[in-house]
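Chains shown are a subset, placed as in the full complex.
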Amino acid sequence: MSNNIVSRLKRKKIQEVIATGKRMDGRELLEFRELEIKTNFLAKAEGSAEVRLGKSHVIVGVKAGVGHPFDDTPDKGVMMVSSEFTPVAHPTWEPGPPNEASIELARVVDRGIRAAEVIDMSKMCLISGEKVYLIFVDLYVLNYDGNLIDACSAGAMAALNTAEIPVYKVTKGKVELTDKTKKLKLGAQPIAITVVKIGNDLIVDPSADEEEVLDGRITITVDEKGTINAIQKRGAVGFTVDEIKKCINIAKEKTAEIRAIALASK
Amino acid sequence: MSKTKKKSSRKKWTRVDGRKVDELRPITIETGVIPNADGSAYIEMGRNKIVAGVYGPREMHPKRLSKPNRGVLRCRYHMASFSVDPRRSPAPSRRDSEISMVMTDAIAPALFLERYPRSVIDVYIEIIQADGGTRCASINAAAVALADAGIPMKDLVASCAAGKYDKKIILDLGDYEDKQGDSDVPIAYLPKLNEVTLLQMEGKMTQKETEKAIEMAIEGCKQVYEIQKEALKKKYGMVDEAATAEEETPEEPIEEEQKPEEENKK
C-alpha cells in the first residue's frame, strides 16, 4: 500500500512536470535520450550490437545455424527473435523463463522485422522441407531504464546490418559448411518508436519511472520509405483516433533519427 | 452509417467469400452457455467458434498478484488443440501470452476495477475453432460474458479488424485473407467513450492506408456493438438508456452509460 502511495506521488510529480512541456530529466516531450550503438563487438556471434539508450543497456546477438524449416513453410528459412531479461538488469527482475514483458518485447521486435521482410526468407532454404538457415536474434537486457522496445529494435537492425553469416552449400544432398561468410541482404530498415501517453500528453523514449506511471503506449514500426510495418498498443486506457494519428506522426518523424544511428556502422 | 454508396462503387472486385469490402462476416452471439461460470458467451464470427467464461470478482490466487487498491482483470486466451490445422500442442504459446495481454488491455478500460480491491475478474477464452481474427472475436465474446456476469461496465467492448488485401482496405479479414493479405489491423473500440483500446498491426501499409483501416475497423466495431447489445437484449430484455458511468450501480446486471448520440457518431 505504501508502495502504492509512492507510485501515486511519483505519477503526480511526473505528470506535473510534463504539463510544463518538460521531463524530469530535462528532456523535451518528444526528445530521445542519448542513443549509442556499437556493432560487431562479439567474436562468437555472426552479428552484434551493444545499445545504450540513456541508462538502458541492451546487447543484441545475431547467430546463424542450419535446421529444419517449419512444416507450413518448407522452402523458407527461419528467423527467431528471443529476449532475455537478465536478473542483473533490475533489482526486481528474477532469473527464470521469459515473463510476459519479455515475451512481448521479443514479439514486437520480431513482428516489425518480419512484416517489413527485412530478411528474404525464401532465399534461406538449403534443402526444401529439410534444411534451411536459422537466424536467431537474441535480445539481452543488461540494465533496464525504460523503452526496451525501441532500444532493441534499433539494436536488432544494427546487428543485422553488420552481420556476416557462414555460407553453407549442398553437396550430394548433404549440407556442408564452407569457409565463406556473407552479409545478409536486407530488404528494409524498419525502426520501432514507442509513444507513451501520460494523462493527456504524449512523450517518446520513456524512462523506467515514466513507464511505471504511464497510462498507455503505442509502438509503431516504420521502414525507411515511411511504410508502417507494425503497431502495438498497450496499457489500460484507450486512445482516440486523433491520438493514434498523432502517435503515427511522431513515430514517422523520430524513426529517421533513430535509423540513422542504428545504421551508422553499417 | 451510410456505407452503401461507397460499396456500390467497388462492385466488380469481389472478396473470396463474396463479401463487400466493408462487410462483416456473419456474427451470432449467445449468452449463458457455461452454466458454472458467473457469465459466459459463445460467439461465431465467420467460422470462428469461441467460448468466453467469466469468474469473479473473486479472491485472487496467488495473493501476491492482487492489488491493494483495485481489482485485477486477468484474461486467458487459449486455443483447443483441434481448433486449427494441423493440430497444435495444448501447451500455451508465446502468441497466446501476448494475445492474453493485449486482450486484457482492451477490456480493462471498460470496467470499474477500482471497485474490487484485492480481487480478480477472470476471463477465460476457449477457441474451439479458429478462422482468422480470433482475438477480435474473443474480445467480443468476453465483453458480452462480462455483461452476462452482471459486472458493471462503462461500455461494451466491440472488436474487429480491417486490413489490406490485394491493394484494397477491407473489413474483418477471414483466415485466407489474413494469411494472403498484406496487413491486418485488429481494433477494439468503446463506442460510447469513442476510445480504441486494442490496436495492433502487422504488414505493410502507408500511413494513409493505416488510418483508413483503423477508421474502417471502428465502423465495423460499431456494427459488432449492435449485435452484442442484441444478444444481451435477447436474454435480459434490456435496458439501453440506463445509468451513467459516474454512478455506482453495482446491482444492475449491466451498466451502460449512454452518452448523447452525437458523441457516438464519430
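We just call them A and B in the order they show up, numbering each chain from 1.
Note that in this section a residue touches a chain if its C-beta (ideal position, glycine included) is under 8 Å from a C-beta of that chain, and two chains touch if they have at least 3 such contacts.
All of these numbers come straight from a predicted model, not from anything done at the bench.
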item: Whole-complex copy numbers (one chain of each kind is displayed here); value: A x3, B x3
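Everything that follows uses one rule, which is that only the chains that are shown with their structure count from here on.
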item: Distance between the centres, which are taken as Cα means, of subunit B and subunit A, whole angstrom; value: 28
item: Complex contacts: residues of subunit B adjacent to subunit A; value: 67-69, 86, 94-95, 97-98, 101-102, 104-105, 108-109, 183, 185, 190, 193-207, 210-211, 214-215, 218, 266
item: Complex interface listing, subunit A residues touching subunit B; value: 1, 4, 71, 98, 100, 103-104, 106-107, 111, 114-117, 216, 218, 226-241, 244-245, 248, 252
